[in-house]
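Note that one protein chain is taken out, while the other chains of the complex remain in position.
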């Protein structure tokens, strides 16, 4: 048995609230505990998703949340993995449970983010690629997203209208999600009428940065059973594999790919391998998936992810989109939560928010955005420096 | 079976080399792989101890080391826990092995540190206690150490000469340690003649900050057996418990203790509980310990640790010290490596360096500083914000 | 005019005191102020009232800063002079750090000796003197030292 149970999930709504990340994390944690009806004093492990933009308290997020909830002697851990932070924190909690070293683990991520482009911390760091890419190239995060988007246009015939349709769909999905920051219909013309940030991506193609928090209470299946839960949502896979050398797709924040002239490139791209490892671990295939939450840092990236997850063949995501198959009610709804399009990114919380959404979907509690009969859900995201994750949950 | 095997250990010598932390980490990792005679391509998990002072590459240390050693598709994780970082990284690796999700895990920590007092990162952060304690109080790390040292004087009759004797002992221990930064005899008069930094602590009572790296290759006991190792050094316990509320000993970098007026304080201090949990997990007692590596951020702290670890009664560490019982050849040698006194602190590497030293001691390979017949060793350290660790290894 | 180096952490009258908060639900006291959540693990209170801490207490331990601390410490004008530091146990069961009052050093206190809170200038900036709370020894001769 290598499953663990998702006993409770909770979020602090995404937005621009101007409070401390700790407040969001505590609110999300208490919501998850309340959802599971488990007292804080039962928690024997707290894993924090680190935020690197909030002083020392952010570096030691596990400690910060455990202390804020009230020191109870629990073990703590703090994980950092850029956008995959939440999934890696979840992975640590799962491993401790499966190793028999924890029964009730609380995983928390929260962030307070500045307005505008994400930029490096202050100071000159001539050996830090994340600093140098701004200094030497003016290469922002959206510029990387735009490179991927442009390839869809030049290689597969995607259009800016297709990208806009992703936004339209996700905006509609998120309309009644109480934790979403943006809850407003958006038309294709709105997207195309918004300023171009990095050609071909418009402002409304790119996700904002938000404040927010999310928490997941993981327990052993035994603990869940002792509490009368015989059919909890279960974590079936957490993939956090790294690339294989040479990585031949340019990856934020780097200046170049690896050199493919000596060692041949592997058969799968990094993002494909993330999903592949998740399916292998779960013993499931793309056909088994009922719902997906993927990292739509840009609208076009959602289309990439559908193919990386094997939900359709390479170059065909636009077809599914145009046919409405990725909308709730379609064959494979993508981002029923509204995705990053409706939330904006709160780095250490985001991968956990995906797990929260899938949990609600698999329990049939996603009011106003429910994917009917969903039994298997998958998430995907990618962070800087070879980080990424794919989590599979099932009922 | 909840043991895992320490198959290889390696270090990059401590010093002030002025290179990137990545170089130290890679050197230590390759040394650990060579020590174990395991190829890098066998490693299926890399856990990095994060450094928060080296740009983005430091935040994602697991990724940074995995990438530098060459992307091989391994899983990665990055842990941060201030001074306990290395132990927490080890704990993640152990959990993944015991959960059956890894067989060969490489744990790496390395740092490049600035000269002088450790100071907060740049920028104004009026909600960050680590920033505020400098701004409002001028309260440096040595000032906290001095508070603890002074209590030993006022409560137990310790003297500055006693503190100096710790330095003299550790300097002698480290004389022939090839990884130590300082390899020079020191006399009591040298310590007492050095400038007072924070009364009663002199410059030579306080550890420096260093560059350095350490790595530990953990494997399942099965994997070790398949490689013909039937009696490897084993990890018996990794304690990373947190305090219980109210924490009544003032803890760096905080302004106050918790309030003990409503909830009564627990029976053990935080540091005592760290060791207690380690002994419980290992099924061992202080009497079983042959050798200890403890975090002598100051000379006086080594004396506190001896009592926190139960190696002697509260207030009696000076007696053991004066009687030579904590020297190699004595009843319970403390810091045979030379400790922080000879190394200086390299935060994410330090707790791993302790494990390296105990591994060499338990294998009988600690040339020039061997504790004869050592079968059980314990480590201890404490970081900021409720972090700390105690690791027990045995043969 | 002198202004506190940080807003809302202490009062500045003749009888200054540190300002913390108290959880309305369980009574736990916090300094610095805690406003959002109670850190007592058995309490999920989220309502707090301001709470002035005791002005006097006894020394838990003490030291000094013989070297100038690094930034963001702001040195007072003139050559560097060392200053004392103490952790002080207040009667309500909380220990609070502070510098020792101007002119006092490690020879003026011992573990258990009494101190009281004063407010003095920490540094001077464009807007004038910036003040901070400090602990002033009140029994220089009665100690056991």
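Read from first to last, the chains carry the letters A, B and C; within each, the first residue is number 1.
The working rule: contacts are C-beta pairs under 8 Å (C-beta built on N, C-alpha and C of every residue); 3 or more make two chains touch, one makes a residue touch a chain.
It should be emphasised that the depicted structure is a prediction, and the values quoted were computed from it without experimental measurement.
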From the touch rule at the top of the page, work out which displayed chains the omitted chain touches. A, B
Per the definition of touch given earlier, which of A:140, A:220, A:299 or A:361 contacts the omitted chain? A:140
Among A:56, A:245 or A:343, exactly one should touch the missing chain; which is it? A:245
In the full complex, which residues of chain B touch the absent chain? 19-20, 22-23, 26, 30, 40-41, 67-72
For the chain that got dropped from the picture, name the residues of chain A it touches. 116-117, 119-120, 124, 126, 129, 131-140, 143, 146-151, 154-155, 195-201, 244-246, 248, 250, 254-263
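The rule is short, and it goes like this: only the chains that are shown with their structure count from here on.
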Pick out whichever of the two, B-C or A-C, is joined by more C-beta pairs in contact. B-C
Could you put a whole-Å number on the gap between the CA centroids of chain A and chain B? 34
CA centre of chain B versus CA centre of chain C: separation in Å? 32
Which chain B residues reach two or more other chains? 120, 129, 131, 244-245, 258
Can you pull out the residues of chain C that are in contact with at least two other chains? 39-42
